[in-house]
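The complex appears here minus one protein chain, its other protein chains still in place.
Just so it is clear, A and B label the chains in written order, and each chain counts residues from 1 on its own.
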Amino acid sequence: MSDNVKFLQGNEACVEAALYSGMDFFAGYPITPSTEIAEQMAIRLPRIGGTYLQMEDEIASLCAIIGASLTGHKVMTATSGPGFSLMQEALGYAVMAEIPCVIVNVQRGGPSTGNPTHVSQGDVNQARWGTHGDHAIVALTASNHEDLFRVTVEGFNIAETYRTPVILLFDEVVGHMREKLVIPNPGEIPLVERLKTSVKEGIDYHPYLPREDGRLPMSDFGAVHRYNVTGLFHDMWGFPTDNPKIVHGLLRHLVDKIDNNAHKIAMYKDFYVDDADRLLISYGSAARSALHVVENRRSRGERLGLLELQTLWPFPAQIVRERARGMQSVTVVEMNKGQVLEAVKSAVDKPDRVFLANRTDGVLITPTDIRNFLRVIKGKGI
Amino acid sequence: MAKPKLKAHRIARDWCKGCGICIEFCPKKVLELDTEAKAVAARPEDCIVCKLCELRCPDLAIEIETEREGANHE
Partner (left out) sequence: MAIKDYIRERFFPHMWCPGCGHGMVLNGLLRAIETLGMSKNEIVMVSGIGCSSRISGYVDFHTLHTIHGRALAFATGVKMSRPELNLIVPMGDGDALSIGGNHFIHACRRNIAMTAIVMNNRIYGMTGGQFSPLTGYGAMATTAPYRNIDHGFDIVQLAMAAGATYVARTTTYHVKQMTEILRDAIIHEGFSVVEIMSQCPTYFGRKNKIGDAPEMLEWFKNTTTPIGSKAKQEDPSLIERGVFVQKELPEYCSEYAKVVERAMKGRS
């Protein structure tokens, strides 16, 4: 068997993908169900001369990788709900200071300590609005190891392209499930490397002045350009300001650079959508059950389709609106109280035709669960 | 070794906030606050170039310029 064919956990697949992306600095704190990522990083990173750092908590972990990103490294941390809650302030810092970094949240049941060893998708809205203040955010997810690998690599690419934190919102089932993964050859998935400034020593460098294409070339800490990085609103040199014009402009830049590129960031998969008259929308491990239902119903002649979302934020509203058009019903399959449901409702033309098929008890939603929901929806005459 | 000799108290008036630390701890009482509450060298002839005012200034507003004695005769 070839060396690049593996049978492994989703958490391990995430590590493989991060290494494939060129990540060489990881800081973390143990937490179920993401711990295997830290354990694998501790084994793998020193072998390539990279850094594994176990910090005193999740706050420090995210802060440490932000610091390391500033010296030019691709960086990652991994956690689950309680740790992700602790990270929210530093996450906002990475948004404001425009520091590329990747944060994995292998979701478990919440709130609070919740249901540590069981699956949930309850952090979708926390990923969107967990840190305070207006901002845009990128959050990606996946339902199987091949996708998880690709999504993780794209996560690093997006982080570098837009100088932004990227959240990988996996879940306990995908994180712990073992399945086959064929690791792509180097170069098979293109990588985005850190865009570094070409401004020479002695010439005024503006770390926070976007180029015409919106990208901001960086200068590593320790290199020839000395500048300031702050969580305060700042001018093009990185120095604090409360000038209303600059504050307005920076906030608009932070939101626009993500939202205006939502179509480029949007990752999704269509299954039998073209001729469908009823649509399921799902993501993460829930999408596995949704796909099973779709294939099962298709074999019985029902025209059911599935839109599997991999980009959750910025919400791919246009894709969802287009796919939902003309459908008798749209059913969002997720393991929370309807977090993506609300986003779908605001995206589609007919929100009254959007329904929820969910499960929130720590057990993976099953095809039978989904079929039962669909029966109820049909029973309403829709 | 030649003893440093005072050339001038260079005081950045726009940086000085008039806290009075330089005045209070000058061993020779060389400095004073003027009518605009800025430090000035009122008795520069008494200065012994200990530079404590420069070292202690919270505003980095004081610089003691010196010339080495005899430097002009070399």
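Details
Please note the rule applied: a residue touches a chain if its C-beta (ideal position, glycine included) is under 8 Å from a C-beta of that chain, and two chains touch if they have at least 3 such contacts.
None of the values given here were measured: they were computed from a predicted structure.
Note on the undisplayed chain: of the listed residues A:Pro184, A:Pro210 or A:Gly231, the one touching it is A:Gly231. The hidden chain makes contact, of the residues A:Lys6, A:His73 or A:Arg128, with A:His73.
By the touch criterion stated above, the residues of chain B touching the omitted chain are 12, 14-21, 23-25, 52, 55-61.
As for the chain not pictured, it touches chain A at residues 25, 27, 43, 46-47, 49, 51, 53, 55-57, 59-61, 63-73, 75, 89-90, 93, 221-224, 226-232, 239-240.
In the analysis below, only the chains that are shown with their structure count from here on.
One finds 60 Å separating the Cα centroids of chain A and chain B.
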